[in-house]
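My questions all concern the structure below.
What you see is the complex with one protein chain gone and the rest in place.
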Amino acid sequence: FLDQAQKINDWDRLLIGNADKILKLNTEVEEIKANQQRLDNELEFIITQQSELEGMLDSLEGATQSQDMSPFDQHA
Amino acid sequence: FLDQAQKINDWDRLLIGNADKILKLNTEVEEIKANQQRLDNELEFIITQQSELEGMLDSLEGATQSQDMSPFDQHA
Partner (left out) sequence: ELRERIKQQEQETCQHHSRLKILQTNIREMQQHHAVTMSKLAQLKRNHVKLEQKAIEVMVHQEITRKQGFAIQPEEEQ
């Protein structure tokens, strides 16, 4: 009988430990999800930045080329 | 009584299985966190580099515009 009581106590301890760890895991999962959202936003930001840069480069390229159409012609 | 013992055995196994699963999930969570950290660093790096590039292009744009103050003037 004592043996059984001991066993029940052990189980209790294991159960409480598991419950704690599950809670902790839950918190971490929520944290990771929030982080993923933040990283997604950063990715979006970079994509926007890249298309801005591309636009700038295109107009700079255009400006440079129209400068070439000048008296000091380029045959190359 | 044997039936009862069998039942207890079953959930004892479930309890231990849970504890194992918690460990496994914990490892996976740690892995995701480490991966996220790396991703975060890479995104930061790209953002910094692109912002630098943007600064350079900005000043280049300024230079191009001042060169354009030629016959085909720019009042804008």
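Letters A and B mark the chains in the order given here, with residues in each chain numbered from 1 onward.
As a convention for this text, a contact is a pair of C-beta atoms (placed from the backbone, for glycine too) under 8 Å apart; a residue touches a chain by one contact, two chains touch by 3 or more.
These numbers come from a predicted model, not from an experiment.
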item	value
Where the unshown chain meets chain B, residue by residue	7-8, 11, 14-15, 17-18, 21-22, 25, 28-29, 32, 35-36, 39, 42-43, 46, 49-50, 53, 56-57, 60, 63-64, 67
For chain A, the residues touching the chain missing from this view	4-5, 8, 11-12, 15, 18-19, 22, 25-26, 29, 32-33, 36, 39-40, 43, 46-47, 50, 53-54, 57, 60-61, 64, 67-68, 71-72
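Simple rule for what comes next: only the chains that are shown with their structure count from here on.
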item	value
Chain A-chain B separation of Cα centroids, rounded to whole Å	3
Sites on chain B touched by chain A in the complex	12, 15, 18-19, 22, 25-26, 29, 32-33, 36, 39-40, 43, 46-47, 50-51, 53-54, 57-58, 60-61, 64, 67-68
Chain A residues within the chain B interface of the complex	11, 14-15, 17-18, 21-22, 25, 28-29, 32, 35-36, 39, 42-43, 45-46, 49-50, 52-53, 56-57, 59-60, 63-64, 67
